[in-house]
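All protein chains but one are shown in place.
Labels run A and B following the written order; every chain starts at residue 1.
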Amino acid sequence: MSLLQDAKNWVRSRSIHVAYVDVGSCNGCDIEILACLAPRYDIEQYGIYVHNNPREADILLVVGAMTPPWVERLPALWAKIPAPKAAIAIGNCPVSGCVYNRRETYILGPVAKYIPIAAEVPGCPPRPTEILSAVLAVAPTVFRDYEVNRS
Amino acid sequence: MKRVVDVSIPLGPVHPCWKEPARVKCETRGEKVLSAEVELGYMKKGIERIMRGRPWQEVMFLAERVCGICSVIHNMVFIEGMEAVSGITVPDRAAYLRVVMNELDRIQSHLLANFSYCYTIEHETLAMYLLNTRERAMDCMERIAGVRVNKAYMIPGGVRFDLRDTDRALLLADLAHLEDSVHRYGRMFDTGPLIATRSKGVGILMQEQARIARAVGPTARASGIAEDVRLTHPTYRKLAFTPIVRTEGDNHARIMLRFDEIFQSLGLIRQCLHDLPAGPIRGGGTCGAGETVSRGEAPRGELSYFIRSDEYGRILDIAIRTPSIPNIDACTHHMLPGVTSLADVTSVFVSADPCIACNER
Partner (left out) sequence: MVQSIFWYLKEFLRGPWIHAFLFAKTAPLVTPSYFREYPSLTEKECTHCFTCRMICPAPGAIEVLQEGGTWHPVIHRGHCLRCGLCVEACPEGVLASGRILQWQEEDRTSFAATFHIQVDHATCMRCGNCCVSCPVNKEQDPQMASGGHSANNEVIMKISSGRHTVIHEERCVGCRTCEGACPNSAIRVARVVEGLQGVAEG
């Protein structure tokens, strides 16, 4: 049993499928996630694979300041991700609303009100290296011994 | 009028090819797209509402965050508007540095747009080459402004940081490298036979259609409309700028036009660095009351800010017209109908380089 668990832990730390969802960002954090794909940062050498399909994802990167249309759509999207799963908030917007969190704004942040957020990467926008190290740091700890912790 | 429609296919808002949430609804018969409609509203943050009653040092950051991809031009157009309102003159050196920064931003934005297109037609090799080339342009900007995206480089009366001689030499070396790689990848795109099947003759926007939809920027210039707001900008006029025009109006023309514009931008930066006058980078001056419309050429087309301010330089009223609004209209109403395969819908949409964050603010 524990051998199997060890194998699962090892596999899960080496193969992380990522989906990202933009809930009203300025595109700044969005393109920094895209930049992670570039051969310079080479996100795939760590086993992180970015594709935008929530049904195959382990980790959801949430970008943006939570605009009203996403209030019902984001939890629905979150429900579609199979367990074990984790959400990471990228940038200031999902954390605090950034510069948009002011009088007369439309945003309804923070994102943590709607889905559980495992980690936050502050910055406006964060550097690709910061995003990369956050995903690498979060994934093994969140998914470690998932079956044991669940029971 | 009753039409025979097989299926109405929605694409998005969360779609592997879309970088931002938007829904494109396509009415199809078989594989052929009869008509398309875009459904927006997923990104509305109310930036113009937040801007009201705030001084330039806050609105500048909000303007940048209208769009994170082309943030420099938003900053530039807003600041130039405030300068026009308050009668602030910019030192020559600062004006040239602004053009350098703006053109670097255009290069990275065009490379990103071409990356998205290559990624959408599943030519991942070329896409990754382009994305890696873009990192070099980002490095250039980071060396000047200290940050990769949302640079906050321009302030009323000048720019924030000067260009050092050591950085200038590094910048020129990087430009040479950029030119080499973009030349290679541009040729790969132009001559690649598989790329040609996916791009040539797909998503055609005729010149009349482009005029009806009031398309701007590379989308219009690829359809034979020689319009560029840089023609009226004083600094660009000193640099003897002329726009590049292509007449085919298909996906291939739009992407190749962006490659050509990258070379043009490289030339403009070199010219700026050559002519760069010595002197101060900030002229001072406080913002005052007035009303103006400030225009500039964003990587995606004409961007205009209507600004009205009070006597302390605070924004009373502001209206932003971003280039993606007419381009998305041109894309959904003129390019998408008649597309023969659903697989081309995403690539046609991406080839117009729509920026949803710009569009909705």
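Criterion: a residue touches a chain if its C-beta (ideal position, glycine included) is under 8 Å from a C-beta of that chain, and two chains touch if they have at least 3 such contacts.
What you see is a predicted model; the values in this text were computed from it and never measured.
J.: Among B:N102, B:T133, B:N150 or B:T332, single out the residue that touches the unshown chain.
T.: Among B:N102, B:T133, B:N150 or B:T332, only B:N150 touches the chain that is not shown.
J.: Looking at the whole complex, which of B:S8, B:T286 or B:T340 touches the chain that is not displayed?
T.: Of the listed residues, the one touching the omitted chain is B:T286.
J.: Who touches the missing chain here, A:I33, A:V62, A:V95 or A:V142?
T.: Counting the whole complex, the residue in contact with the absent chain is A:V95.
J.: Tell me which residue among B:F161, B:F263 or B:F306 touches the hidden chain in the full complex.
T.: Result: among the candidates, B:F161 touches the missing chain.
J.: If the hidden chain were put back, which residues of chain A would touch it?
T.: Within chain A, the residues that touch the unshown chain are 39-42, 45, 92, 95-99, 101-103, 120, 122-124, 127, 129, 132-133.
J.: Provide the residue numbers of chain B that touch the chain removed from this figure.
T.: Those residues of chain B that touch the unshown chain are 53, 55-58, 60-61, 125, 142-143, 145-147, 150, 152, 155-158, 160-162, 188, 192-194, 280-287, 312-314.
Here is the rule we use: only the chains that are shown with their structure count from here on.
J.: Of all residues in chain B, which touch chain A in the complex?
T.: Interface residues on chain B, with respect to chain A: 13-21, 41-47, 49-50, 52, 58, 61-62, 64-69, 71, 112, 115, 128, 131-132, 134-135, 138, 148-150, 355, 357.
J.: Going by the contact rule set out above, which residues of chain A touch chain B in the complex?
T.: The touching residues are 21-32, 34-35, 37-40, 51-54, 64-65, 67-70, 73, 77, 98-100, 102-107, 124-125, 127.
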